[in-house]
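Here the complex is missing one protein chain, while the rest keep their positions.
Chains here go by letter, A, B and C, matching the order in which they are written, and residues are numbered from 1 within each.
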Amino acid sequence: MKFKLGCDLEYKILEETVFIFNFQVAKLQRHKALTDSLTLKPDLPVVDYTVPDLQNRYIRVLAQPGDFSVHYTAEVDLHVHRADPTGVREMDVRDLPLDILPQLLPSRFVPSDRLADFAYREFGDFPRGYERVSAICSWIYQNIDYRRGSSNSETTATEILIRRAGVCRDFAHLGIAFCRALGIPARLVSCYAFGLSPADFHAVFEAYLDGRWWLFDATRQAALDGLVRIGVGRDAAEIAFSTPFGLMEAGPINIWIERADGEPEPTPRTTDAISTEEPAPNAGAA
Amino acid sequence: MKFKLGCDLEYKILEETVFIFNFQVAKLQRHKALTDSLTLKPDLPVVDYTVPDLQNRYIRVLAQPGDFSVHYTAEVDLHVHRADPTGVREMDVRDLPLDILPQLLPSRFVPSDRLADFAYREFGDFPRGYERVSAICSWIYQNIDYRRGSSNSETTATEILIRRAGVCRDFAHLGIAFCRALGIPARLVSCYAFGLSPADFHAVFEAYLDGRWWLFDATRQAALDGLVRIGVGRDAAEIAFSTPFGLMEAGPINIWIERADGEPEPTPRTTDAISTEEPAPNAGAA
Amino acid sequence: MKFKLGCDLEYKILEETVFIFNFQVAKLQRHKALTDSLTLKPDLPVVDYTVPDLQNRYIRVLAQPGDFSVHYTAEVDLHVHRADPTGVREMDVRDLPLDILPQLLPSRFVPSDRLADFAYREFGDFPRGYERVSAICSWIYQNIDYRRGSSNSETTATEILIRRAGVCRDFAHLGIAFCRALGIPARLVSCYAFGLSPADFHAVFEAYLDGRWWLFDATRQAALDGLVRIGVGRDAAEIAFSTPFGLMEAGPINIWIERADGEPEPTPRTTDAISTEEPAPNAGAA
Partner (left out) sequence: MKFKLGCDLEYKILEETVFIFNFQVAKLQRHKALTDSLTLKPDLPVVDYTVPDLQNRYIRVLAQPGDFSVHYTAEVDLHVHRADPTGVREMDVRDLPLDILPQLLPSRFVPSDRLADFAYREFGDFPRGYERVSAICSWIYQNIDYRRGSSNSETTATEILIRRAGVCRDFAHLGIAFCRALGIPARLVSCYAFGLSPADFHAVFEAYLDGRWWLFDATRQAALDGLVRIGVGRDAAEIAFSTPFGLMEAGPINIWIERADGEPEPTPRTTDAISTEEPAPNAGAA
């Protein structure tokens, strides 16, 4: 599917501020024919850095006091990999590539080391594989309220289990937490999500099954084959769309994504297993 | 300085267990003439993986029920980089290589995002640079008790601030937390520490100043120029010497390190700034 | 039912230690024919205090270095109040006696203020009354593992929701937390529990319904009509059987309770609603 998308960010800079941004579409193989354009006002110099393997694109900008705005647009032809979920097997830790193991470890917002008992109680008896991660998503969907403003930038997955309310990043953090607690590598994905209403940066997660990363969205708010990836990381700490160092006020944000291929509105939600990345190279595999 | 060192680990395996180990000496340029030897009983196959750049060496072993032991020895000639601390400047986030930025982010045991006010209150007025990180170490040394058994595998740096007691990894986590809160990249280092009594795996931290990583030890238990590195990571989650998946009982651990060059016992503690790594390549620098 | 019961406590006092004890049977109206006997070795002076209304009996002893032991025995004829659970109604906060309102408030181990969403999600649709508190107990029984050593003296009810394992006081704290979050006053009860195996001090909880306090045990380990009350409090902080101030080592504890009336072993578990206290006087009621 071809998409047009973009975002507009506005800031009032009070004192010199360094921004690290991560809102550009990742340069994945499955993001075909990607073209994009970035406009800053004023037109400041940009330092960019693309993370090897992950392909997250970070830029750094030094903004001086006054108004500062960012305008980004992109076009991309998203070719997802599809599979029958029933054939997607779970892997044993003895078979995982060793470079993927960090995605089994607890992180700032995902203290999965504290959830082993919980995870095995709730999900230990499910058939291992895609189905088990789907069961995790269903549990989250049924037990957590999606509620704007119910969490903040410090909220962890365990806190969500107590409060029973959160937003997309909290749903994803909790999915990651249960996966890691069960021995399934998992990581956070930020993206432009076709069909998400209202439009916003979206967060979903990926679990590593059967030799590749598969997308999951416990919020059920967007189709898995309409997610254009920005970044992946262990949790939200790594892939904030904007990390400012300095004194400034953030203004309104505008995010959008639409079909660019003249196709009619979306078909029914896919039930396929969806991946947007190639199988991981087997660094350190047996 | 030339060192001989090693460790002996013993386990009673109750059910098939996968181990990820990280106790081997890192293959750093400054670890000259490194030779080492690993013996497993029984003699099981080993999958190994060295993290690019960091040089952490992980191995994976699948152990069957029964006794399982690990015997590791190494010899290494440690050539540290020395500098006058007074000339080691702090860097602004605008000048940091972008690939180092993840070391500014909060992690599982280092929720530095919660400590900004605390860090600026206590250390905001110190001269920026090596001296400021030294002040952090002194504060920790003076305000936290070193007490075996006072913390556990889930203890975070913020918890240590409440309890006021911890072990080496807690001291290091707290140093990292204050550094990151002040905008100084920092990370955990596991090592064999010459002179540490009783001998044990030691944890210290590195702060990124003036274009390279410098060692700090808030416990003041070992000389900075006698630390032979095993691994570096965001926090203890990444560099546990042993991460088992399975049912087993850990037996006694024996760790040792001694001078291998016939030199007499250690000279007085160095007051130099010490680094064991080359300046970072400037990925994403301005 | 007539019971004989008692406890033996042993301590090695290292430095002068003040003990506050609360292990004596409460002087309730429904504890008929209560006789008891306390022996201290050495024979130290005792300061005692009985809390008005609650009838908790606290004693204070000042012990000098050396061995110190406590031997307590009691006989009591327990006359519980029984009712058909289906007729026990929940009360609206507008009808509660105002002196009972503190039992709606969060306390150290029962942060019920954080559980409102959770409680209404899980238990909001149940019929109000005894049945709803029973549903809370069933949920706890089904979702939390009873596991010795899985919690410690600092463990809160919210922590138990994450860990999914605890002991009797944790089960009771969680029951209290859900009740208070739903607007039902609840409090902790320490007791000698007939039939508990192995014998130990037991903790259950009481909920205030239909004008009186009713017993609930989410662990399902003892019959509600075989609980001889020691103390009641907001949570475990208030009714520890021993609160020492000083340096000492606690030795083995022996607790016992048996039928004193020559009756055969216990009949099937009662399904009645059980209360051991008279209806509360209506201080501040409408």
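We take it that contacts are C-beta pairs under 8 Å (C-beta built on N, C-alpha and C of every residue); 3 or more make two chains touch, one makes a residue touch a chain.
Owing to the predicted nature of the structure, the values given are computational and were not obtained by experimental measurement.
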{"item": "Omitted chain - touching chains that are shown", "value": "B, C"}
{"item": "Options C:Leu14, C:Val47 or C:Leu247, residue touching the unrepresented chain", "value": "C:Val47"}
{"item": "Of C:Leu34, C:Ala83, C:Ala135 or C:Ala237, the one touching the omitted chain in the full complex", "value": "C:Ala237"}
{"item": "Subunit C residues that touch the omitted chain in the full complex", "value": "18, 20, 47-49, 51, 58, 60, 62, 92-94, 98-99, 101-102, 105-108, 110-111, 113-114, 153-154, 183, 237-238, 245, 283-286"}
{"item": "Positions on subunit B contacted by the hidden chain, ascending", "value": "114-115, 117-118, 121, 143, 145, 158, 161-165"}
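Everything below uses one rule, namely that only the chains that are shown with their structure count from here on.
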{"item": "Centre-of-Cα separation between subunit C and subunit B, whole angstrom", "value": "47"}
{"item": "Averaged-CA centre spacing for the pair subunit B and subunit A, given as whole angstrom", "value": "30"}
{"item": "Shared-contact residues (touching 2 or more other chains) in subunit B", "value": "none"}
